[in-house]
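The complex appears here minus one protein chain, its other protein chains still in place.
First chain written, first letter: the chains are A, B and C, and each begins at residue 1.
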Amino acid sequence: MANYPFIFVVFAIIAYGIAFRVYGKWYDRTVWKPDPKRTTPAHMYMDGVEYFPVSKYVLWGYQFKSIAALGPILGPFVALSFGWLPALIWIILGNFFIGWLQDYGAIMVSVRNEGRSFGPISYELTGPKGRNTLLGFLLFYMIIISAVFIYLVATFWNIFPTTFVATLGIFATGILAGRLLYKYRINVVRVTILALVLIVVSIFLGRLLPIPSNFLGNWTIAFWAVVVCGILFAGSILPMPVFIQPVNYVSFFPTYLAIILILIGALLSPITNISLVQASFKGFYPDPNVGPLWPILFVAIACGAISGWHSLVGSSTTSKQLDIETDAHPVGAGSMLSEGLLALASVSCYMVLTNDEMKVAAEAAGGVRNIGSWVYGAVKLTSAYFGGGEAVKNFLTTYFGVVLVIYALTVQALVTRFWRLISAEVFGQNILGQKYPATFVGLLIPWIFAITGSWINLWLYFGGSNQLLAGLAIMLITIHLARVKSPSIYTLIPATFMIITTLAALLWEIYDFTRAVLGYLGVEEFTKFGLKVAGPLAKPSPDAPYPYPTISVLLNSVFILVGVMLFLLGLRMAYYTYKAYFRFKAEPTPAMARESA
Amino acid sequence: MKGLGEFFDRRRDVEIVIFAGKGGLGKTTSSSSLAYYMATVKNKKTLLFSTDPQASLSDIFERDFFGKGVTEIIPNLYVVEIDADRRVAEYQNEVKQKIKDMYGLDEVPAEIEEYIDSTSAEPAMYESATYDAMAELVAQKNFDIYIFDMPPFGHGVRMVAMADILSKWIEKITEAREKVVEYDEVAATLKGGGQASEDMVMKELLDIRNKIKNFTDLITDRKRTAFFMVLIPESMAIVDTERALKMFNDLGIEMSGLVVNQIYPVELLQNPNLSEFLRNRILMQQQYLKVIKEKFGDYIVAAVPMFTREPKGLEMIKIASEDLIHSKIKF
Amino acid sequence: MFWKKKDKEKEQEKEQGSEKTGFKKAAKGVLYGMASHGHVMSALRTRMYLEHLFMFITLGDMLGIPVLPPYYSLRILPYAVPNIKSWKMRVFRERDFTDAIF
Partner (left out) sequence: MTSLERLLAEKPNLKFIFTGGKGGVGKTVSAAAIAYKSTLQGKKTLLASLNPVHSLASVFNQDLTGGTIKRVEGTSHLYAIEVDAKDIVERYRENIGKRVREFLKWSDIPVDAGPFVDIAVTNPAFEESAMFDKMMDIMLQQGSEYDRIVFDTAAVANAVRLIGLSKIYGLWLGRMIESRKEALSMRVQLSFRKEKVMEEVKKDPLMADLISMNERFLKVKNVLIDSNITAFFFVTLPLALPIAVVKRFITMVKAYDIPVGGVIVNGILSRETVEASQGEEYLKNKYEEQIQYMRTIKKDLGDLVRAYIPLYPREVVGLEMIKKVSEDMFSYVPSFWNEL
């Protein structure tokens, strides 16, 4: 029994149940003391557009949808290097002690600060420098996310030849649905049914029209990445109602169905007899290319345990629509804990694959690590209860493949748009602050990063900055609590842990790139580390020289620079947050603050 | 030249007549004369409308009806002279009353009241109110024919420009509102059925748009609208008329005819005792009449002699209308 | 919703009325929240900006911007009265990039 994915789910349900019911209730009573009678911003500033009360169910659905994306699905694959047990423990304990506190806290801080989002809150709590640092940090964070997602989509299209046409089909369906809803205002149920039919048709169409893997040789990924950027450019430039919104809407159905199917697969695993075949523990430093368990594991598994992105979501919209304060707990904590469940089901997808199956996945990916494994695992888990025929497996492979693509693309479309907005803020009237140039730059840099192919490092940069953002968000929550003289220790410790861990992880990544560069430049002890490049930049064979050594070394150096920037900005922000924390901590209880607490 | 009588015999569909021209050339006399003719000879229920804020109609009919609404002068002949200031004030009160009614208030909130009051300080309110009054009267369809006495050139052009701008404004604003309403409906659709409730602003806008559109359509319809320009045989008048004509053309209004006023009878020249003064003036006029003929040719529909007295009072208008309707002067 | 108090009231009534069927309501709410809420908000937000534009060109001088409102703007004013304050608040609230993520 202990060897089935089933136990992951059961474990999670028990642990998260305790987190929600016991620790959560106690924490609530001790720290936030939500009061259903206190007027929330949704009522105070009700305008029916941004501020208006929404039922907790709707809000839960919205919050969950906004936070549960690719992070919990893809993150755990890096954890494979360490075995499933560390991943399991981190996802459960991380979420238990850190994850939900952040999501919930972010909503509450915002609710108690007139529904303001994180930019203004950071300004208020850490001053203009704090906010500017956060702004700069986010700018790099966006580049890294973009690079990761662009790379992922390009790779998925390459690994799963049937997914490209299917993706186009689903996007076309989205745009069509948008037209039907916006222009012709056809009943949403009808449009949805039509869209679902068209999505199925798209998947079949994808199977009919596969595009061969590596059809452009080394340049394939680079080519696909250009296509991705093209779509993202359109997504960022076109009005939201034309592109992003309707595509997001129709994508919701296949992607969440996939989650449900995997959860069912995991729950049914004892019956379908699919067990965990990967090792439970592989050591603290099993692979020099990945790095040591601490801090790497903690940044590799991003969203399932904790994620900085969530605080942006919670404070940006959810807090403005909270009907009563006591809804924040089910909405914020509830959706985060549910995401943990999803992450665990996802981890199990990797763990049910045998090494041979992994190899197939890796080979399909052109020798790149096990990035496509999730699809194989998901197919294994689900096809087991669907009957398991070849046709079903083929269909499911395209299906899960395209689900990954859509997850990545829809989130990335928002990110690219967000990049544009941040650019406008940072660069102002400068050319880089303008719509088209900003979007172009926001895609070009990630594209260059993406095609270098140092995927693991990119992911770890992403995880590192994302988790660092989480740490900083928890610090902001902590500062607020210190200011209003509520117990802050329960967030201060997790925040400190996250900040130290993520800064260490960033340092490790900088070190990783540095030794690659130094090795190439002839520093003896590092010569065994190759440059971190792939695709057209990679060596054609292990003994051959690099085809574009200057570019490759340069790119690796840029990665060092990006890492340093992320590290420094993170450190600076951490400095401001701690400074503010101690300042507020030392202040005698101000009457005003007590009231607003 | 057969005079305006012949023109209107040919163009029986005309519902609107507009007289425009530089100041002091006899626009008001011409429009009054035509109105008199239409009411008495043609038995048409006629409305003579002055958009000239100088209240000349009151002076010419020797009766004060400035700002007093539609007044019947003789059977079938109605005159109205808009007091734009008063109309703006009334309009403001209507808006205030509506706010009170809509929200059951005893008083309009101070801030809003102040805002409404201050709108009368806006330069365009005056013309807009006049224009609105014109559109309103035409929309009511109480008369067979409407005769508009336009204010002097610059002003007259502005008046027409105003029509143009107001109709563009209302088109655009309705379009903007349509988008808003569209997204109301989109939100309702996305929420899963349920119709967005009617947008009252939109209703109001459509109402205004219809009124303006009908009126603009009407005054730019060459069949139903006759647009006359008035001038006198002097060089400045000719230059200005040409210029104004171009402006009106740019605004989509085509001239239907030209009325030449204040012509000294050329026969006077045969009088050997004619004073030097008059001889000079007549010779000058003849010279410019030639120019007018060259420049405007077929447009000339009436040539009216110089009256020996300033036309004032019904008697004089009756006489003046004879000259306008059956133009006897040849040139 | 701006201009539309009645709509809102209706909605609230509807929500209160369906309180009895707890689970169904919860499930429906969650599904709506996941699938449509963001979508609807985006439509509302677009509407808001369009309305800003509309108000701007009709009653912009209320914000001290010298857009001379034509005569007919006053006819719209009565409908705008209850919302002028919130309109001003929305227009003048300093926005941050983190407000604009979704």
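Side notes on the structure shown:
Just so we're on the same page, contacts are C-beta pairs under 8 Å (C-beta built on N, C-alpha and C of every residue); 3 or more make two chains touch, one makes a residue touch a chain.
As the structure is a prediction and not an experimental result, all values here were calculated from the model.
Counting contacts over the entire complex, the absent chain touches A, B, C.
Of the candidate positions B:168, B:222 or B:290, contact with the unshown chain belongs to B:168. Only one residue in the set A:161, A:241, A:291 or A:494 touches the chain that does not appear here, and it is A:241. For the options B:42, B:281 or B:295, the residue in contact with the chain missing from this view is B:281. One chain of the complex is left out; on chain B, the residues touching it are 22-25, 28, 52-56, 59-60, 114, 118, 121-127, 151-155, 157-158, 161-162, 165, 168-169, 172-173, 175-176, 179, 234-236, 239-240, 243-244, 247, 264, 268, 271, 273-281, 284, 306, 308-310, 312.
Although one chain is not displayed, chain A still touches it through residues 116, 119-120, 123-124, 128, 131, 239-242, 421, 424. Within the complete assembly, residues 45-46, 49-50, 52-53, 56-57, 60-68, 70, 88-89, 91-97, 99-100 of chain C touch the chain that is not shown.
Everything that follows uses one rule, which is that only the chains that are shown with their structure count from here on.
Across A-C and B-C, the chain pair carrying more C-beta contacts is A-C.
Spacing of chain A relative to chain B, judged by their CA centroids, is 68 angstrom. In chain A, the residues that reach two or more other chains under the touch definition are 188, 241.
Within chain B, the positions touching two or more other chains are listed as 186, 190-192.
Contacts from chain C toward chain B in the complex involve residues 1, 3-4, 6-7, 32, 36, 39-40, 43-44, 46-47, 50-51, 53-54, 57-58, 62, 68-72, 74-82, 84. Within the complex formed with chain B, the chain A residues making contact are 181-182, 185-189, 241.
Those residues of chain B that touch chain A in the complex are listed here as 182, 185-186, 189-193.
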